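The next block holds one structure in the form of structure tokens; read it before the comments.
One protein chain is absent from this view; the other protein chains keep their places.
Up next is chain A:
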Amino acid sequence: MATQACWRCLARPAQTTNGLSASMQRLTILRPTVHTFSTSTSRSTRVSKMRKERLEEKKKRAGKPPAPGERKAMRKMIVLSNTNALAVPSLQEMTAENISDPSYRSVVLSLPDKIVSRVRAAECFKTYQKWRLFRRPSIVLRSADVRLAQMMDDAKISKRVVRQVLVGGRGSGKSLYLLQAVASAMLKDWIVITFPEGQDLVNASTDYGPMPVIRPIMYQQKAYTAALLQRIVTTNPQLAELEMSMEHQLPAGVPAGLTLSKLAILGVNDTALAQPIFQALMKELTAPGRAPLLITLDGFNHINSLTAYRSSSFKLIHAHDFYLPSWFTSYLSGKNPLPNGGAVLAAMTHSNGPNNKTLEDRLSQLEKQQSLLNGNPLNPKDNPILPYLLATGQEHLANQVPDLDPYIRYDPRVLEVFSRTNTPSISSPEVSLSDSSSPSEPSTTLSLKNEGEKGEEEEEAAQSSTNSNPPTQQAAASWASLTPADSTIQVKRIQGLTKFEAKSLMEYWALSGILRAEVSERFVGEQWSVAGGGLPGELERTCLGMRF
């Protein structure tokens, strides 16, 4: 949605002949042309006859230069199918049931055809992923994915919200986790709103302007909002069946009783309307009785610092002064409720993310806090510095969480996002050292359960009775501890694949005819270590990519 004017330099549109007055145009046409007589050939013809020919030849050889936008389209192109790849007969499709079934852990599942185009519209497939090599897009179901699907089931029933910030090294699968979440939500008939790249909101690549009335000043991004509305409509075909349920104050006369998709398309067609229509749409979507909402954002570090946009006083604008980033953070922090339940997921990025000390420190602090709360401070697995503390006789510090650095000027607006995160006192009696012998006792204060391998036994115990059945109220009661009651943001660390998951994935690659190696224990172990402990992005690079 490029605007005609160059908004960045605030210049006026370039004058063209179309803009000239009629008389001026006539003048241009009627200007007399003077021909001077000469017997010699003109200089240009004489000199450049050979050269012209040569140039023409060269042009022919080089071919037509790509049309404007063609290169970018090639760069951004997502190819999801390769007819040369073998079809894998044993490949199962993802369903609403099997994604939350622990027995499907480490199984490669393909995305059903009906949601592939929707996931593509949500821009969850990235260009750097290797979808183009395989017959159909498939992902390995990790225990964290199963866990998330269970939490989403729970959130729907208990009308709670799963709030997670995904951290983890580069290539550890944070974006894949988001993709899995989006796919799950689509299979569960949730409404999905995605921000595929946080960077796009802040790097001054779309237009912006102050929103009317609101003080302190808040900026809107009309073109981006229109694109977002378009994305919402394409991603959620069910909006065509939902009708408006309330009156909205919209600038132009919007007829009542429209379907939500038609409402959104009004905003797509007229960028001036995009912002109020987005607000109206969100009101509709959070109205009682609607489906749960999944909101995801990739590249969370981008929307927590100064943007590249400038205010009228030529100062850099903070990302939280923009409507869309602040809208997202308000849902993430729990400031705005999602009364129908839902999930808000934000993934950090490490490939192009800016340094954000506030975010990093606060997240690592929260992570430590939650790991200690949900695990055992005296277990080296939950508390990595425990051996050091024991060796130096400082075991009384085992359940202490580091404070933020008092000598750093943190960004208060970023800290504000996490202010609602409930952080019960670590030195509460539930986690005192004397209690450490029975750490797995569930308690109401420690409602967050730690995920990953340690929680698997509990997870299976909780799931054993309700493996294939859709979630029931009874099951919801047993899962009450899965989702925090308050607006706690979980810091979810995405680790590499386990060796078992990696093996399953590599077998799928081999069956597709892409990986030309015997998938043995030894091969898996080697690739797993070379890929930094099974980071899926690195595994793709070492097994599937060019080696350099």
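The working rule: a contact is a pair of C-beta atoms (placed from the backbone, for glycine too) under 8 Å apart; a residue touches a chain by one contact, two chains touch by 3 or more; residues count from 1.
Keep this in mind: contacts and distances are computed from a predicted model.
Chemist: Can you match the unshown chain of the complex to its UniProt protein name from these: "Small ribosomal subunit protein uS9m", "V-type proton ATPase subunit a", "Translation initiation factor eIF2B subunit beta" or "GID complex catalytic subunit 2"?
Modeler: Protein name of the absent chain (UniProt record): "Small ribosomal subunit protein uS9m".
Chemist: Considering the whole complex, not just the chains shown, which residues of chain A touch the missing one?
Modeler: 169-171, 499, 521-522, 525-526, 528-533, 535, 538, 541-542, 547-548
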